[in-house]
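As you look at this complex, bear in mind that one protein chain is not there, while each of the others sits in place.
We call the chains A and B, going by the order they appear; numbering starts again at 1 in every chain.
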Amino acid sequence: MDGASVRRRLVRDTRVRIALVVLAVIALSAILAPHIAPYDPKQQLDITHLNGQPPSLAHPFGTDPFSRDVLSRLIFGTRVSLAIALSAVAIAMTFGTLFGAIAGYVGGTVDAVLMRIVDAAFSIPTLLLLIVVIALWGDIGIVSLTLLIASIGWFTVSRLVRAETLVVRNADYVVAARALGMPGWRVLVRHVLPNVVAPAIIASTLAVGNVILLEAGLSFLGIGVRPPTPSWGSIIQDGSERVSDLWWLTVFPGLAILITVFACNALGDALRDALDSGQLLSSFDDAPLSS
Amino acid sequence: MSTPLLSVRDLVKHFPIKSGIFGKVSGQVRAVDGISFDVNAAETLALVGESGCGKSTAGRAILRLIEPTSGSVSFDGHDVLTLGREELRRLRRKMQIIFQDPFSSLNPRMSIGAIVREGLTIHKLAEGAAADTRVRQLLDEVGLRPEYASRYPHEFSGGQRQRVGIARALSVEPSFIVCDEPVSALDVSVQAQVVNLLQDLQRDRGLAYLFIAHDLSVVEHIADRVAVMYLGHIVELAPVDMLFDMPIMPYTQALLSAVPAPEPGVKRERILLTGDVPSPANPPSGCVFHPRCQHPAKDEECARVVPPLEEKTPGHWAACIKQNAPDFFIPRSALHRSVPSPVNS
Partner (left out) sequence: MTPPLLEIDNLRTWFYTDSGVARSVDGVSMRVDAGETLGVVGESGCGKSVTALSILRLIRAPGRIEPGSAIRFEGKDLLTLAEADIRHVRGNRIAMVFQEPMTALNPVFTVGDQIAEVARIHTDMSRKEAAAKAVEMLRLVGIPDPERRATEYPHQLSGGMRQRIVIAMALVMNPALLIADEPTTALDVTIQAQILELLADLTRRLGTSILLITHDLGVVAENCTRVIVMYAGEVVEEATTSDLFRHAHHPYTEGLLGAMPRVGGHAERLATIPGTVPAPTNWPAGCRFRERCEYAWERCEQEHPPLYQIGEGHVSRCHLAVEPERRANRHVPIAAQVGAGAA
């Protein structure tokens, strides 16, 4: 498959267009948060008159029990939720890809040892582990939270990449590179890695949605993003004790999560289809169509 | 005779068969089981045989792209199998390989210019603009337009990709190239183009080829000498005319007679081998060919004695303990004799 035809396929896919527009809007609101948010997300506007007010013209998404504007918190929360998800996934993907590619390419004992580490990691219930670590650690910042989430996400990627590497390392072009006298690390970087990242990218796109959910879940449990910093999960947490009368604290961030996760998954699925059928197409172009 | 460029002695490559979760070695696939031959400078030695005979493994073991189990390979005065990593990297400049599958042999994410340029960079043969010029020269030499350098492999046909693979091998100015079935995946007309190109390059650059193939008709065109492999062994080795005119081994004769004659009405006297090639994990005792052999003098001795590769007539080596039976032997003239055509009308 080649980049151009995959891109062509992606652009033509309606799912992709919708998902990209949605994600662009979300990303823009995160970037431009200070300019578009009507209020300071941490400012308590009027603790006596504006606590827990339902949506109104002045506060379209209502206010929370601390008299903060929910729309502003949601917009700023996008920054936090998205930043955590994207960086955690980027870290996990980079590390997982390298780990898997090295295991697969070097093979032998190195592979066996590295893959046993992954097996061990897989056998740990990750959510439980996270909760325990955070509980022991106490108050953690956003950076630590991101690293923690990344640390439980990389092994899926590494397994996918290793499987792909096992195929690619026997391709003739890799053998040719070795026959040219190319040092091992260079073969890995130039010939193996570029050809094994596709599954990692697909997995990562799908993972962004999962990490948003995970962060929301942790924040909702009160062990993720700490108040007063807004994130989608922590906004829901703010209204968690009075869900029935403060429904806007659950519904709006909930919708934000739903839409984002949906868009990420749609994009990931489309990417997988495009890469798969891209492969089909190119082999189709070459052989069966012909003879 | 001067010293050969490449000398292979008793080369063995066994692949362990692992079974069970602990990877216990339960057997050995004897892919290459003690082969010896020489390749002289500017010569083409063809290594022919059917799938599974070990010919590709042999080619890669010589270049140490897979590590041989034992034996020795000497190339241009170097003992290839004992070289350290750095020395081996340097020597690889002189020994190259081209592949069968034109689709898997080029990295789909690199332009063909970048693919051809790599060897220049690794061995610091040219840099910058000089390297660009060299890449263009190489593409031109293999019959591709120099402007193609910026294009990607998927834009090319099988034959064109094969040319890119050849340019890549030539970039480091080797004196020896292992050609691993380079035309087997190509259409007839394109196959002829590539065969001619390889011959031109050999003439112009004095290259030596180890030409691995299963197609005897191509081999007859390109080879100076031919080695026939069966189940990890070389069973016959002779100059090309000798081998095609007077094949000694019953296996070689069967192989020759199986090639369909491209003339209607000419039906070869065909030696139809019965059965299949045995598994190299469990080769027959004695002569590995004996279960399928139709030699009239075949007896239990064949199942017991491993036949050595002996020089039967000057330059013509064969691994058979029986005398060449004249009435069994089918000379080339007979292979091509017209017999009444069974073509039904």
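Odds and ends about this structure:
One rule holds in what follows: a residue touches a chain if its C-beta (ideal position, glycine included) is under 8 Å from a C-beta of that chain, and two chains touch if they have at least 3 such contacts.
All values derive from a computational prediction rather than experimental measurement.
Of the options B:Arg64, B:Arg163 or B:Lys312, the residue whose C-beta touches the omitted chain is B:Arg163. Among the residues B:Leu6, B:Val190 or B:Cys293, only B:Val190 touches the chain that is left out of the figure. Only one of the listed residues, B:Val12, B:Leu65 or B:Val277, touches the absent chain: B:Val277.
Within the set B:Leu6, B:Ala149 or B:Val240, the residue that contacts the chain not displayed is B:Val240.
Contact residues of subunit B toward the unshown chain are 50-51, 140, 143-146, 148, 156-160, 162-163, 187-196, 199, 214-218, 220-221, 240, 244, 254-267, 270, 272-273, 276-277, 332, 335-336, 342-345.
Simple rule for what comes next: only the chains that are shown with their structure count from here on.
Residues of subunit A that touch subunit B in their complex: 1-2, 171-173, 175-183, 186, 190-191, 194-195, 282, 286. On the side of subunit B, the complex with subunit A involves touching residues 60, 63, 65, 88-93, 95-97, 99-101, 103-110, 115, 118-119, 122-123, 152, 154, 158, 165, 168-169, 171-172.
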